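Here's the structure we're looking at; comments come further down.
Left out: one protein chain. Kept in place: all the others.
Chain lettering (A, B and C) follows the sequence in which the chains are written, and residue indices restart at 1 in each chain.
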Amino acid sequence: MNFDYSDEQKALKDQARRFLSDVSPLAVARKVLEAPSPGFDATLWTRIGEQGWCGAAIPEAYGGFEFGHVELCALAEELGRALAPVPFASSVYQFSEALLHAGSEAQKLNLLPGIASGERIGTLAFSEGPGVLSAGRISTRYSNGALTGTKLPVTDGGIAHHGIVLALGDAGPDLFLVDFSGNGVTRQAVSTIDPTRGAASITFQNTPAEPLGSAGKGSGSGLEQLRRIHDRTAILLAFEQVGGADRVLEMARDYALERYAFGRQIGSYQAIKHKLADIFVKNEVARANAYYGAWALASNAPELPVAAAAARVAASEAYWFACRENIQTHGGIGFTWEADCHLFYRRARHLGLVIGAQRDWKRRLADRLVRRVAQENAQRSEA
Amino acid sequence: MNFDYSDEQKALKDQARRFLSDVSPLAVARKVLEAPSPGFDATLWTRIGEQGWCGAAIPEAYGGFEFGHVELCALAEELGRALAPVPFASSVYQFSEALLHAGSEAQKLNLLPGIASGERIGTLAFSEGPGVLSAGRISTRYSNGALTGTKLPVTDGGIAHHGIVLALGDAGPDLFLVDFSGNGVTRQAVSTIDPTRGAASITFQNTPAEPLGSAGKGSGSGLEQLRRIHDRTAILLAFEQVGGADRVLEMARDYALERYAFGRQIGSYQAIKHKLADIFVKNEVARANAYYGAWALASNAPELPVAAAAARVAASEAYWFACRENIQTHGGIGFTWEADCHLFYRRARHLGLVIGAQRDWKRRLADRLVRRVAQENAQRSEA
Amino acid sequence: MNFEDSPEEARYRTTVRHWIADNAPDMSGLGAEQRRNWHPGHKEIARRWQATKADAGYACISWPKDRGGAGGTAIEEAIFNQEEVRAGVQFTYFMTGLHMLLPALLEHNQDALALNRVPPAVRGDEIWCQLFSEPASGSDSAGIRCTAVRDGDDWVISGQKVWNSGAHVADYGMLLARTDPGLPKHKGLTVFWLDMKTPGLEVRPIRVMSGESELNEVFLEEVRIPDSQRVGEVNDGWKVVISTLMNERAALGSGTGLSWRDMIALAGQTPSWEGSVMEDPAFREWLADYYVNVEAIRLLSFRTLTSLSKGEAPGPASSAGKLLWSNKTQEMTDQALDIQDHFGLLDGADLAVLDGAFQHRFLWSPGLRLGGGTDEIMKNIIAERILGLPGDIRVDKNVPFREIPHGR
Partner (left out) sequence: MNFEDSPEEARYRTTVRHWIADNAPDMSGLGAEQRRNWHPGHKEIARRWQATKADAGYACISWPKDRGGAGGTAIEEAIFNQEEVRAGVQFTYFMTGLHMLLPALLEHNQDALALNRVPPAVRGDEIWCQLFSEPASGSDSAGIRCTAVRDGDDWVISGQKVWNSGAHVADYGMLLARTDPGLPKHKGLTVFWLDMKTPGLEVRPIRVMSGESELNEVFLEEVRIPDSQRVGEVNDGWKVVISTLMNERAALGSGTGLSWRDMIALAGQTPSWEGSVMEDPAFREWLADYYVNVEAIRLLSFRTLTSLSKGEAPGPASSAGKLLWSNKTQEMTDQALDIQDHFGLLDGADLAVLDGAFQHRFLWSPGLRLGGGTDEIMKNIIAERILGLPGDIRVDKNVPFREIPHGR
């Protein structure tokens, strides 16, 4: 029983925090906000790549550095804290996890080394329009080795070298691997509520593609596969969210100590004290569920599906609440473009939507809880 | 445009408040709590009957006093404030409104005079088990002029002289008028979370009954009819809830001024100030929606269904929140049996469930809003 | 209880509805850009509409006729406002001047200098702005540091103001300055009015997080104005501030912006697991909660109308409506993004749902909870002025302003 990072993990996390406070102050995110094209900071991305972080959970056999998944969670927490404007989430939590989980040996050997070094960027393209994803709402098609259709929005779609695309194949929805720099790919930057995380609309026109996985052909289970990949993404994103929420709480706390009203620090008023205590409690809930998710991810425990959905629901709520009430704590100044509050407010909502909204994940969680109880009951009646 | 009671209505309301503070102090409700049988205070009920309040919305032709429906709302607000342990809601907001809305001329002439004077008590019996009411879950049957089955819980079922019972007739669910003091009626008091509002389980065994309404036979629309009756009940109950919520806010405010902690009135702490402000805002929301409901009820406006559901949703939320946070404001003393806080806490939850729970009314409200928008759109495209 | 017009009200409404239909400016030719507040084209249309109203006696309906009003009732003014909203021709440029500042000015100064400012303001030829707030005086609105020092017949004003809505287009401003820092906070303040082109005064727009720049900072460096532009007594400026607030009327019927109807429309066109989001019971429960709260805002504005029609001043209860509106708007936009799912990220007018209206409002909603009194100030007002609870413990009471503790 150990509800904490190990000493080595803590050392890694501390080192990551020092590194990021050096190379990724908020000015870097703001630079991307002010000039949204290409939607990330290339210098910062290079520096992060040099640290080997992109390969933290990739085995050495595929060019990775095999720190482990809990170590990746620790890095995610720091990247979230730093609000780093880089495609780490798309390339590592989504693309790399997808390959590790569902790629063929050849696909892993071929693509993971570039991802691990940070030289190549990958992402997932699944959405096409408003509302939750379902099989009936995918119109991108795959046949005879080629994709045709439009995906929108695709986070980091404008800069990714590779993508995994959800499309209708012969057997139904499946995931397909595509070289985004190849023929038949048209990319158009799109404006989103968080310009520090660039996104694109991508149109495929007879674009060469191959099914993800060793079977070499689709099985029609692309939606279920995507969900399993996103369970892993959800846990890693939860750490970004927890890191961001913690930093936002610190911002609010610092401002509450610094700002005076009626001759007193505003942090001496219970309205502010209890607001910040509420943020703290939600952050604790998010952290507890995220830690449990980290353990499930690293040990590939049967609890993973429940833990992942719980981590996501708790972290999305906590980060959004913290950002909202941080602006409120700051008062008028917190509403200005110059203040940093809105960078987090935007990012919180970006992270809360990028792999599906709260209503979707809450239902997944409820479904999985009901299934777990049914299993427990079945086991009990067997015994 | 007049968002207020008229001067005459205010005078009636003031007089009612003075009367009730005299004849129905909280000691009367507490007496019923401590000795729950028969579940009401008979002396108080007689006094209220003498005031003519039971016939406030009953036309003179049926023995009523025809004050009007807004006047009845004003009385309901005061009865709610006083936490009067009497069957007014069952007899007036349910039974009398049901007869007025759906009874035959003969039924009105026969029964309303007794209700108006308070000499007779009526109630509605519709539930049979846990969960929302639906046609498939009614097992009480009506055939050949007689009812058989069990209704549970029936508020004031132990003391009512007459009842309107939801049962399956030849055409489907319908409402039937029953003399509860007649043959084939077995009543058993049941324990509920609010002993100041007695309830019973009622078993019918070949009990003589007649369909409610002039047709003289059922049409299978009993559930829709019940819903229309309960729309009217909902508005009247909303005033009881608003009256109770206001009083509870006053209790909390008074205690916050009286109680000291750390050498200060606890009402000087923002945690308490803002909690009470939150109660105030919810009470205002409840009052606004209730007033709109009163107007719709009195003028039989097409807005009635939306206004009724909105009044109920807002008032149930406000009263429950106020009672919950009133105990919290009182601290330990508020949790004791001797303190009056729990009388309101119990009543708030009683009122919130007695004609169906929040989830049921919220969906009714949403359904009606969607329908209203569809009508508006249709009118616009016609024009 | 009556939520319909009285016969006289209905007659007045019919009259003004027809007049507005016949006279309202045609805005159909304007592009999306030109329809935005503070756009020169938009402002020019507003100015012309205000002049049209003034000519017909509809500019300041409840003002006495000798001040350029129509000598009408508050309820008539409210009905006219509602009909303007209905016709899509309500403009905010003149509200601060006509509803808050000029009435306070005229309450304290009735010299020719002041009276001359009235006709052009009523016609919309001159716009006024408020210069009260400062960086260090947010919720603590009397914590003013901008100083005015007497110099012969003049005052010399130096300091900084902030959150000045429309200052970049305003012709005149009303300013609050500290004239004696040795007195307690509320005691040493004085109010002045001044031409926004007075030398030494500089306006710098503030960009807010949703991108707009209609708020400003105003810097004053030895701005010299004559004593004749003082409003009220020296060191008695707080009384004038209170006058401006008393004249502030709840913006009746200004239920513009996204509403529950827009949420129903959005949900109806957004696909869900089965059918549209509108068919999702969880969304329906949310909608019901949202509706009862925003409907209460509409209904509570009728209470203000009822008070006005009885000649009573609207009370502090309007704080409840302010709290509800700002908090529920933020909650609604969050829900709107959530039901759009991943696609809710898009905010460009080209691709986003409803041209990104919900996304824009999402980024703008935090300001609602701050401007015009924060949530926390509103709750204090309710607790203290309605419920009679004690004020917060004040360490700055009866202390010379210069000795009150303060942060950066």
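Going forward, a residue touches a chain if its C-beta (ideal position, glycine included) is under 8 Å from a C-beta of that chain, and two chains touch if they have at least 3 such contacts.
None of the values given here were measured: they were computed from a predicted structure.
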* Structure fact -> Contacts of the unshown chain among the visible ones are A, B, C
* Of A:A29, A:L44, A:V70 or A:I115, the one touching the omitted chain in the full complex -> A:V70
* Structure fact -> Out of A:R81, A:R253 or A:H330, only one touches the absent chain, namely A:R253
* chain C residues that touch the omitted chain in the full complex -> 280-282, 284-285, 393, 395
* Residues in chain B touching the chain absent from view -> 126-127, 129-134, 137, 152-153, 190-194, 199, 201, 258-265, 269, 271-272, 320, 324, 327-328, 331-339, 341-342, 345-346, 349-350, 352-360
* Can you list, in ascending order, the chain A residues touching the missing chain? => 1-5, 70, 73, 249, 253, 256-257, 264-265, 267-268, 270, 272-274, 276-278, 280-281, 284-285, 288-289, 291-292, 294-295, 298, 309-310, 313-314, 317, 359, 361-363, 365-367, 369-370, 373
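Throughout what follows, only the chains that are shown with their structure count from here on.
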* Report, in whole Å, the distance between the mean C-alpha point of chain A and the mean C-alpha point of chain C. => 40
* Asked: What are the residues of chain A that contact at least two other chains?
  -> 269, 271
* Using the touch rule from the top of the page, what residues of chain C touch 2 or more other chains? -> 376, 379, 392
